[in-house]
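For this depiction, one protein chain was excluded, whereas all remaining protein chains were kept in their positions.
Showing chain A:
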């Protein structure tokens, strides 16, 4: 019996904790566990009640369509974000009581900030950017799918594995308590025998493989599958940022994988990589982790820069100012991002010379980022700007992100860094760049491309209110932390003894409530929009007078994206077609389209790796071996089978395309004055400036 379940025992079940030992602390822990279980049961029950299993299986889970995989990434991101936001609010609530104490136990507090960081970086931010890249890359470069559609699905499965293990840790056992960076030796076997750090190691290592393969897939897709005539300097800016992010993923994920697996060997097999004794050296972990960790910052933010670039030129109705500088800036950031990692531990015993070198490199990376800010400003300059919901996010981003970036310049100086390191100043800084930089970009992007994916726009009014809530909520929650940091409040501390901190914490708590309202606002927006979907429908596919290829398809696009692979003559191809008055052309002839067949590879990878991660966490060795062997065996058998492509006959392609072109031609188009009302059916009456 003991062998069958490893070290897993009944009392590890968090659901019952409250009943054994009732307190606020256990109520939060058990409550979260119950919420996870009840939500899972509710979803399963709803699918069963609505008879949606076949639909879910055939149209989504086994689909290799990059558009659907992209949407599934976004769903994972939003589900995990619900957890992350909730944890943030619980932490802020705790901090209002934390003067000389606090309602949560120290252990529980540490678990909260560790899971919050892990979830937000790996299972919110990463799925969001991967989702966008999945959806947009093939459409923007004029391709029908990814270079490796099945691998793409397996990447999704591995990301889901990481998310699943993190969610399981909420119900069974505990998560690790050493922050999202999980520095040993604190997370080593001597100080924390488990299961928390084990959950972390396997969630991160397994989803890390998925991210690496995503990067590989995107890079090969962009290098090899561009439509004829789409030279590198004709690619849309988002695709450029996606290419840089993909390159970073391929190079930056291995350090994380190596760090995780060495940590696993230390913990499970008694190796001495990062232990205190017998020659272990935790600095190796710090270096490995941040060799991943710093490029990771740019992995996340570059696609958001791409979204902001697309949206400024879209909503200013101008060609992007300084395209080439923006491309060079993006590439520079990618390269320099590998030369700055040490600034995450200036205080951990490096010589002054080394600190100075990395400090200077960190200062330098601000230059290409500054170039981008000027590019966006110059694009907006003299444009006829429409103040839609994405522009609200853009405004918030502009002001707040510059503040966050400047606080980064301050931190780049090792002498100042020594003063504020490990204080709330740092917490303020990275939330200040990640929330306005990445999350605002993602939400702005959702507003822009949601109509492309689902065929109707999101409600502008609800969207704008939500955007303002995010901006104001952010200011209340995180800007006070700069002052708290300068006053000397250490980050990650469960309690404080200086009564002067308390008013700031209360302001932060109010801000956190606003952010929770803002998060709810996203779903309100969705709900309102679904109810008004007939009014908001834009089936013709170009609601914002877009410039790039993805707008030259119906909304939603057919599974084959393009009836004929387009030939590209210049940058902003669709904008040129519209300016010349010849969009929506009918090709001379149609051909059969070949698409990859559905497969359950991703799901099998997910089930096998989740079982493996869970087994390694709880020392259930038979299950670990069985899951690895099972997966290898399945893969070998899979490689013997033929996988005939699905053929879409030319008549079907023609029927779909001709119907769309006819509808678009019959529609007289909508000017930008009516862009946000029900006259917008997705045909833009363009008067954009194609040349700048």
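Of note:
Operating definition for what follows: a contact is a pair of C-beta atoms (placed from the backbone, for glycine too) under 8 Å apart; a residue touches a chain by one contact, two chains touch by 3 or more; residues count from 1.
The working rule: contacts and distances are computed from a predicted model.
Missing chain, UniProt protein name: "Cytochrome bo(3) ubiquinol oxidase subunit 3", from among "Cytochrome bo(3) ubiquinol oxidase subunit 3", "NAD(P)H-quinone oxidoreductase chain 4", "Propionyl-CoA carboxylase alpha chain" or "Integration host factor subunit beta". Interface note: of A:137, A:163, A:225 or A:342, the residue touching the hidden chain in the full complex is A:225. Of the listed positions A:281, A:350 or A:667, the one in contact with the omitted chain in the full complex is A:281. Listed residues A:251, A:374 or A:619: the one in touch with the omitted chain is A:251. Mapped onto chain A, the interface with the missing chain covers residues 147-148, 212, 216-217, 219-220, 223-225, 250-251, 253-255, 257-258, 262, 265-266, 269-273, 275, 277-281, 284, 288, 291, 632, 636, 639-640.
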